[in-house]
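Every protein chain but one is kept in place in this view of the complex.
Presenting chain A:
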Amino acid sequence: MIRNYFKVAFRNLLKYKLFSFINIFGLALSMSICMLVLLRIKDQLAYDQFHPNTGRIYRLITDLRNRDGAQYRLASSPLPLVDVLEKDFSVLENWVRLYPVGVERTVTASKELSIRAAFTDQSFFEVFGFTLSRGSATTVLSAPNSIVLTKATAERFFGSKDPVGQVLHMETLGDFQVAGVIGPVKGKSHIDFDAYLSMSSVPLLEKAGKRSPALDQWNNVTAGYTYVVLKQSATEKQLKQAVQQIASRLQSDHNSKERIAFDVQPFSKIILGEELFYSLGRTGSRGKVLAEIGISFIILLSACFNYTNLSIARSLSRGKEVGIRKVSGAQRFQIFSQFVVESLFMSLLALGLAYVFLKMIIDFAPFSDEMIPAGFQIDIELLGWFLLFSLFTGLLAGVLPAWALSSFNPVQVLKNLSTVRLFGGNRFRKGLIIAQFTLCLVITIFTTVFSRQFNYMANADPGFNREHVLSLPLNSSKYQILSEEISRVSGVQMAGATSEHLGINASGHAPIKLQPEAEPIYIDYFDVDANFIQVMELKLLAGNTFPSVADTGREQFVIINEAALKPLHIANPTDAIGKMAWLDDSSVVHIAGVVKNFYYEGLERPVTPLLLRNRMNKFNFLAVKTAGDSKTILQAIKAVWLQHNAGQPFEIRWLADVLYEKRSAWTTVSMLGFLSFIAVTIACLGLLGMVMYTTETRRKEIGIRKVMGASVAAIISLLSRGFIKLIIIAGLIALPVSYILGYLFLNMFANRISLGLGSLIICFFGLLLLVLVTIGSQIYMAAIANPAKNLRTE
């Protein structure tokens, strides 16, 4: 029986090639998207599975309310929290803190690499179950200035040589001795630093001023992450109460509008858990995952609509078969299962094709590396999931038509097929088409708005010069000498140093006040040199760039932007010059100049108060303004740069390119473009199928009309009218929806394009044109067909 089903399914597939193509291609396209999402979710869920005692591990997290009343929920917590918890409450069996260093340039005798490291306690290995391939878990992290490397990091630094006992020089932290190597990790974890440093190093570093104080700082809520293991007898509730008590004690100490509270997060809820600020590691975002599932499911549904629609449309030819089978004694469920098997068969074929698409997406990675989890492999388990998923798809697409087809009354279908009506005639199918095209239009319009906005932000004037500016990394080389020598290269106009490229992110933010006892305001800053203002063509409204003074290692001057005047209560730019300011509670500086506002974090964010500081040790890049973009200038600059950075890879980029990539969000644009392409393709395929069905069922009517003297043009307009009406209805729904969506989206940006009805209308007419092309040939063929033939076969 099953063999018979497959045989019929296969022969039908071959016989109605276009229908099969529409179904399989559409399903495969949408399935490949779903499989990609499946793969990503599975990878994400594989995190944090191997740690022991996960039922009893909790992360302490922080709820923060700042002076403006804004609430933040942070994954991090102050470092002293766990000490108090341990001392005053007896709920903990064990605990460990992670105190990330950030990215550190790290040097050995032969290598220089950037690594991500974190200070951690000795209990790290016990709590998380990481094992060591070298060194003993109880001692490796006890001595100050010890470092434990992951296996991969150890190999990057030392190759096959034994790393234990070697010394790594970290740029800001000093020398660390390798005490152990973390052995093969049994799975993925959101805790994945390249190296771990002993927590006992921190007091020394703080004393030496190499780290700003954090160990005993309650208000440094973003410093570290605290994980605790509960005693067997203790409960989550007790832990919660304990941290809340600690928080309320803090509250009475501090008499400000800010409020700090603590909460606990079960270890197993970290992956795909709630969205937290300062989250650690690849925990994934629940919202993003849900959005991915939602979008891919909608696209899948759209492809299933096609299958349902076309199957019902094809019930004309299949109806006869159903009738014969029923007359031959088939029960309804037998017919039903035959059609379900058929759709399963088809979805398996679609799975094959979808797998090819998926392979292509993985191999060519058209979107970005992030699309595909690093180091992932398609394994048996995943293939099993894919198979299950395709069966699910087959059922989703096949159950409805199977149910409808199996309901046929044999007498009726064998007598006169065209009298058979399914699902109240055409209304159901029309509804499906409207839904599909509404979706298409919304996605297309949103993609257009999105790409226009990002294009605008990438190209609009941010208030500083981007043209002919080269960016060079200032590795360890002495910046002044390099800067002077590069300035002398012919074709170079000027060179200025900065801590960070303008237009991306500020280097940091710091409290500033004009009176020692005043409430400070927090202000973003960059560290730049005196030339930088001229290189970037920033306009000085008052004062001057940094005066050249002997480098005393102490900050003396700052430049502020226009936006900083008001919060600092300065009436106009000229008044600001020469004013004293207290920075970071310690340094006292003079305001040397005021620059006109510019979009230092890109056009999507409004301009906020900004400080330009002048600390030489913070410079990371040299911005070089050239007369043109000829190769010879680049060569000359490279030669100079290499003199000072021998043996290092030379990385030079035009600032405009850097900013364009950052700002235009090509990954998302291309991803959205791909999704809308798929949605449009699927909808048009479905429409094509429907047109074929309609022209087929109306063949007799067309024949009669032609015999009565209707012209070809009249027939064409008659047949296309219905479809165009559907698209117009879809447009009427989609245009306002996407207008609102686009409006909300654009409101997130400080500088935005005007939404413009024009582009919406263009999208709509573009789709309409596509629809006309899709249905055109079918309708034309039907209209020119010989009426005598059509009437005879009836």
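Criterion: contacts are C-beta pairs under 8 Å (C-beta built on N, C-alpha and C of every residue); 3 or more make two chains touch, one makes a residue touch a chain; residues count from 1.
In this section, contacts and distances are computed from a predicted model.
Chemist: Name the absent chain by its UniProt protein name; which of "ABC transporter ATP-binding protein", "3-oxoacyl-[acyl-carrier protein] reductase", "Recombination protein RecR" or "TIGR03915 family putative DNA repair protein" is it?
Modeler: "ABC transporter ATP-binding protein"
Chemist: Identify the residue among A:Ile324, A:Ile762 or A:Ile784 that touches the chain left out of the display.
Modeler: Considering the complete complex, A:Ile324 is the one touching the chain left out.
Chemist: Where the complex has a chain not shown, which of A:Ile293, A:Ile378 or A:Leu414 is the residue touching it?
Modeler: Checking each option in A:Ile293, A:Ile378 or A:Leu414, the one touching the absent chain turns out to be A:Leu414.
Chemist: Considering the complete complex, identify which of A:Asn94, A:Gln334 or A:Asn645 is in touch with the unshown chain.
Modeler: Result: among the candidates, A:Gln334 touches the missing chain.
Chemist: Residues on chain A that touch the omitted chain in the whole complex?
Modeler: For chain A, the residues touching the absent chain are 1, 4, 7-8, 11-12, 15, 320-321, 323-325, 327-331, 334, 410-411, 414-415.
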